[in-house]
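Missing here is one protein chain; the remaining ones are kept as they sit in the complex.
Let's look at subunit A:
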């Protein structure tokens, strides 16, 4: 028996908005199907956390019509970007595009970098082929709702053999609590292409809690290389529900760099599906919890390909009464011989009221593999603080050094200098310094 669920959306309204927005029939159907699935499916089951108790009532209203792109950078994000002639940037506010720029050189090479709704209109077949194929709408109520409600977001398509040096960047800002906040990122990197994508999420402070329902799907074709960096810095009244998933073909590689710098509750899952032989995945997550945040982070790699390799590192610093459940799952399927999966989850507790749980899980169905995990939850080592203070460093500064030292193995490995600095700044802010 399924209990009757009161959904934050109605089928007729979703269908009508889609039609009014001039979306193709396949998309209207896909959205309607999402609503129907949401009625049937349950919320995902989270390890040691009851998402059923979270306030997920406010998914907002789907925006009708498109605001013409103003081609003006909102002040709030101007400091984040160093806009040059060759920059590639999309900025969306309340899921409407405010600014979009793709360098003519990349456009000439056939690169598509646009908001997803425009892509549906201009490259419908391409989008239809990939949309919801990595994160399927029928997985649970959240993925179903996302497929019904997604709005704004990015389509990035890199043709075969095209190698892009400079990162493509997008910024999502939510300033009102009425419009749906559900951007969908769809990246297709064709064979032997190379690209770096970086995005940032911000939201204002609201009277009621809103939901950010985000999905990122990345298709890494044979020999392609994708770097995906994302920094979530949403306000305390935004609950972040994010699924990120990459499907990696033969000899392809994906590198995830994730900064969990939100102030509200978070459920996030980042998953690499290593389909191809010789495929690689590298995940680095840094997180700082504060206030009474409830955080549930999952990193996961599933190995199908022979000699596929995955690395996952999560480092979380927990302040005040925040709670984090950190799951690392390495799954090696039968036949994935010579696969290698390594994971580490470490939590540093700064307060006796903070809670941190690291759950490393290895699921291995093949003998000829290597896999390893390490997990730890600990407090700041007072012997270390004493040592630093004995050199004249104040307690505050000593703690700071130890905390940054804890995060350093991830931060220093971030291959993009500006991102490293941005994360450093956000960590400082979250640590209240």
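What we mean here is this: a contact is a pair of C-beta atoms (placed from the backbone, for glycine too) under 8 Å apart; a residue touches a chain by one contact, two chains touch by 3 or more; residues count from 1.
Note that contacts and distances are computed from a predicted model.
Visitor: Consult the UniProt record of the chain that does not appear here and report its protein name from "Vegetative protein 296", "Oligopeptide transport system ATP-binding protein", "Light-independent protochlorophyllide reductase subunit N" or "Cytochrome c oxidase subunit I".
Guide: "Vegetative protein 296"
Visitor: Check each of A:207, A:383 or A:417 against the chain that is not shown and name the one that touches it.
Guide: A:383
Visitor: Tell me which residue among A:11, A:375 or A:402 touches the hidden chain in the full complex.
Guide: A:402
Visitor: On subunit A, what residues meet the omitted chain?
Guide: Subunit A touches the missing chain through residues 381-384, 386-395, 397-398, 401-402, 404-409.
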